[in-house]
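Heads up, the thing below is written out as structure tokens.
Only one protein chain is missing; all other protein chains are in place.
After this line comes subunit A, so read on.
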Amino acid sequence: MSTLTIDKAGPTRNVKYGSMSRDRAWALRWSYFFLTLFAIFSLVPPLYMLITSLKGSAEISAATNPWWVFHPTLENYVGLLTSNQFMRFFFNSAMVSIVVVIITMLISIPAAFALSRMKFWGSATLATGVFLTYLVPDSLLFIPLFKMFALIGDVTGIQLINRWYVLLLIYPTLTVPFCTWIMIGYFASIPKELDEAAIIDGASWLQTLIRIFIPVALPGLIAATIFAFTVSWAQFLYPLVFTTSTDQLVLPVGIVTSLIKGDVFNWGQIMTGALLGAAPPLIIYAFLMDYYIAGLTAGATKG
């Protein structure tokens, strides 16, 4: 009999009235506890890059605690930032990424505008095609593209293989579909009355695009720009395939191929290089995190 009373009155009453706030407080504590664990998991590799980059080579090969820097030194940074080769990689990366961002925007803004506003024959198919192109991975296309560009070199005498500017032709295959897709979504969210009014007032399509769409969809444009930049900056497979001479390499490939000599890993310099290579996207992200996240969530799912 007693059990029955407990069953009926005990727990339900307690949960409903007594310990609601206490439950919530515990849920909160657990949330913070696990979030801390996951944050540590997320941040260990970048922090370890930073720790190693501040060590001299003697300290790296000594059997001391790897998680702490006992004799911090900037020699790795000085070494890399004064090395012509490394600065060359950095310059190539910056050059390629910035030009690719510009090309991407020039192609995808008008295309997204046309696809989201001017319904024409085949526009729906093309929009689907853009999305499908966005799903085609680099690892599927690198071999035929390599052969194609090699053939162009053989036939016309214009060498594209092993020149950094070949990347300007190839990266847009990754960035343009993505940015167009994001921007179709953003443009579609602009009320139709806005551009109809502009057209009635006698504005041309180009004027409508420049005066109305670009300012209104600026957050979307920023998100797309960030993505185009980070995608070009991080790309590893294409430069690995298309460039080999050290003066043509971009940063990721440069670090992997030139700082690792045979079996000798100069970890201090490699980690410093990796950190410097990770810095531009991280800095952009630190300032424009909200745009980055908006682009991420819009890009993959929104139509």
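Basically, a contact is a pair of C-beta atoms (placed from the backbone, for glycine too) under 8 Å apart; a residue touches a chain by one contact, two chains touch by 3 or more; residues count from 1.
Note that in this section contacts and distances are computed from a predicted model.
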Per UniProt, what's the omitted chain called: "Sugar ABC transporter permease", "Oxidoreductase", "Hydrogenase iron-sulfur subunit" or "Cytochrome B561"?
"Sugar ABC transporter permease"
Out of A:54, A:170 or A:249, which residue would touch the omitted chain in the full complex?
A:170
Listed residues A:54, A:80, A:96 or A:145, member touching the removed chain:
A:145
Hey, which of A:58, A:132, A:194 or A:218 is the one touching the hidden chain?
A:132
Note that subunit A touches the chain not displayed via residues 12, 27-28, 30-32, 34-35, 38-39, 41-46, 48-49, 52, 60-61, 63, 65-67, 106-108, 110-111, 113-115, 118, 120-121, 123, 126, 128-133, 135-148, 169-170, 172-173, 176-177, 180, 199, 205, 230, 233-234, 236-237, 240-241, 252-253, 255-256, 265, 267, 270-271, 274-275, 277-278, 281-282, 285-286, 289, 292-293, 296-297, 300-301, 303
